[in-house]
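Just one protein chain is left out here, and the rest sit where they should.
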Amino acid sequence: MSSNEKPQKTTGLHIGDAVPGCKKKDPMLVIDHVKKTFGGLTAVDVEHLEIPSGVITALIGPNGAGKTTLFNLLTGFDTPDTGTWSFMGTSLSGVPSFKVAQLGQVRTFQLTKALSLLTVIENMKLGAKGQSGESIFRALFPGFWKKQDEDIEVKAMELLKRFKLDTKKGDFAASLSGGQRKLLEMARALMTDPTLVMLDEPMAGVNPALTQSLLDHVISLKGEGMTVLFVEHDMHMVRHIADWVVVMAEGKVVAEGPPESVMKEQAVIDAYLGAHQETDLGEVTGRINIIKGEDK
Amino acid sequence: MDWGSILNNTLAGFLTPTTIAFALAALGLAMHFGFAGLLNFGIAGFMAIGGYGYAISVLTFGLPWWAGMLVGVLGSVVFALILGIPTLRLRGDYLAIATIAAAEIARLLFLTTAFTDVTGSADGLFGFNSRPDGSGFQNSNPIPQGTYGFGPFTYNEQTLWVLIFGLIVLTVAVWFLWALMRSPWGRVIKGIREDEEAVRSLGKNVFAYKLQALVIGGVFGALGGIIYTAAQNISPGVYVTSLTFFIWTSLLLGGAATIFGPVIGAVIFWVIQAFLSNVLPELATSGILPVSTTQASTLRFVLVGIGLMLLVIYRPQGIFGDKRELTFVK
Partner (left out) sequence: MKFLLDDTRRRALRIILVALLAVFGGLSVSAPALGDSVGEEYSATIFGNVKIDGEPIAGVRIVVDGGGYTAETVTDSDGRWSIGVPEVRNYNVTLDESTLPEGISVLEGGATQEVEFGLTDRVAKNFFIGEGERNETSIFDQIVSRFIYGINFGLMLGLAAVGVSLVFGTTGLSNFSHGEMVTFGAVAALIFGVGLQLPLFIAIPIAVALSAGLGWSLDAGLWRPLRKKGLGIVQLMIVSIGLSLTMRYVIQFVIGGGTEQLPGFDAPKMNLFGAVALSSTDLMSMGLSIVVIVAFAYWLLRTKTGKATRAISDNPDLAAASGIDVDKVIRIVWIMSASLAGLAGVLWAYFRPGIKWDMGTQILLLIFAAVTLGGLGTAFGALIGALIVGVLVEMSGLLIPADLKYVGALVVLIVVLLVRPQGLLGRKQRVG
């Protein structure tokens, strides 16, 4: 996938009008009446939200909109005060984060959690699911898990090659650069064979040279049939790869729809820009300058 | 200054039941802290439960020695579960306080006169290693009566039996820890040590792993207590927080996140202790140190305290550890 090809966008995801809380033809995540308060502050207050399957959805909004809180709620890393939410039809209320991950969701973190004290290949192997060697009694006798471990290593090496980290396999993750660690985290997440990949600000702290590569990887996930939901600030990036955009402000969803139309909605412009109505949102939020001229 | 006897006694410190007991407890702590990152400051409690579980089973319930030892081990499993299930989600230093408190509660329960029928309270328990009905540990001693060994490593058949038994247990424990840590299970544990959230996001039940680590380390600690007790009697005055701190010193000395580090650390600790407990009083009596002999013995514990501080400040990875691997060092 070359960097200047415009990715194929999927359309026709919604039923009815593209309004906040609209139903989707094939929802993967469904959220109902979810509310979370901290102290006296309402961080999230979402009536209804559905995330479509098989496409890339962006969750955007100005600082303090509640995106990260909602993200943590959806991945089980936080619990809402009220509400229900389900993943592929299974209710996630009260389900701990590790079980959510076992159901097919995987998330990355804003501050990358590549395990520095493990080597790159160990990081990768850690991601694999259903390892018999992780059960304590079978762990003692390599006969039980040696074969499986070798298979996992083959799969890990394939992924590492794809992310161009294969030469680093024996290095401690601590010795990787920040961007390489981000790639490692993403590669490791793929080891879990997820259905839904949740990326928490994947571009945060990444140097511009690496962002195109990251974007390409995200797009390729869709190509492999996975659903992607990511939180981001950068509107250029969102316009570039997202099929669907959910805009939050002050804890509520204020707009939903394909990127082009959403960015023109008054509610969204108000949320971001306040007085500077004429400025293109991409200019205001853009962190990276990789797409030149194509969206103007 | 009788250097001959000082040297002799120092070398003897290499291989005593106490050394093996310390090595086992330090291995347990390596599992807890070195590999899983759990700040367990109650390892003395596990040792006490192992030792008392064994002694009480033999004396009060008339069990044969091997069943008594099993009871001691099971007791430590129960203790680990009771302690771990509520406390494992606590942050590091809070967990440290909770574990010290738990170990102290255990010690006070063994010390109180309320249970003196079973525990012997302050006097402790005696005579459970050799039983008149032949079910005692020493009754199963296959070694004929006599003295064995050479030089500083001279033992009677009773001590030798404890040493052999202890070494077998230690070897199994070392293998167990080594096998676990090089397996996928060990990988998960090392991940948890560094960042629980990351490991959770990959679908692992972090709590279950931590609990398993706590139980395993606790069992090693209990075995340490049992070996110590098999060599003599048992009294609550041994299982004080100072004991936990000495085991920590042995662990850090050898290398917290290594397999052989704790064993070697325990050996070195005891050899140094043996050396100091012989040299210092002699220096006092011969007037080189202007202190009394009792003061000279106290001095060696002062040196342990200073040693621990220097160790954790300047070489926290110990002798064999890798500084890159340590999570508690900035």
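We just call them A and B in the order they show up, numbering each chain from 1.
In the analysis below, contacts are C-beta pairs under 8 Å (C-beta built on N, C-alpha and C of every residue); 3 or more make two chains touch, one makes a residue touch a chain.
None of these values were measured; they are calculated from a predicted model.
*Asks:* The chain left out touches which of the shown chains?
*Replies:* Looking at the complete complex, the unshown chain comes into contact with B.
*Asks:* Of the residues listed, B:6, B:69, B:100 or B:238, which one is in contact with the missing chain?
*Replies:* In the full complex, the listed residue that touches the missing chain is B:100.
*Asks:* So which bits of subunit B touch the chain we can't see?
*Replies:* 39, 59-60, 62, 86-87, 89-94, 96-98, 100-102, 104-105, 108-109, 111-114, 116-117, 120, 123, 125-128, 241-242, 245, 248-249, 252, 291, 294-295, 298-299, 301-302, 304-309, 311-313, 316, 328-330
Note that in this section only the chains that are shown with their structure count from here on.
*Asks:* Based only on mean CA positions, could you tell me how far subunit A sits from subunit B in angstrom?
*Replies:* Centre separation, subunit A to subunit B: 47 Å.
*Asks:* Mind pulling up the subunit B residues that touch subunit A in the complex?
*Replies:* Subunit B reaches subunit A through residues 176, 179-180, 183-188, 190-191, 193-195, 197-206, 212, 216, 324-325, 327.
*Asks:* Where on subunit A does subunit B make contact in their complex?
*Replies:* So the residues of subunit A in touch with subunit B come to 75, 77, 96-99, 101-102, 106-109, 113-118, 122, 125-127, 129, 131, 133-136, 139-142, 145, 149, 172, 174, 188-189, 191-192.
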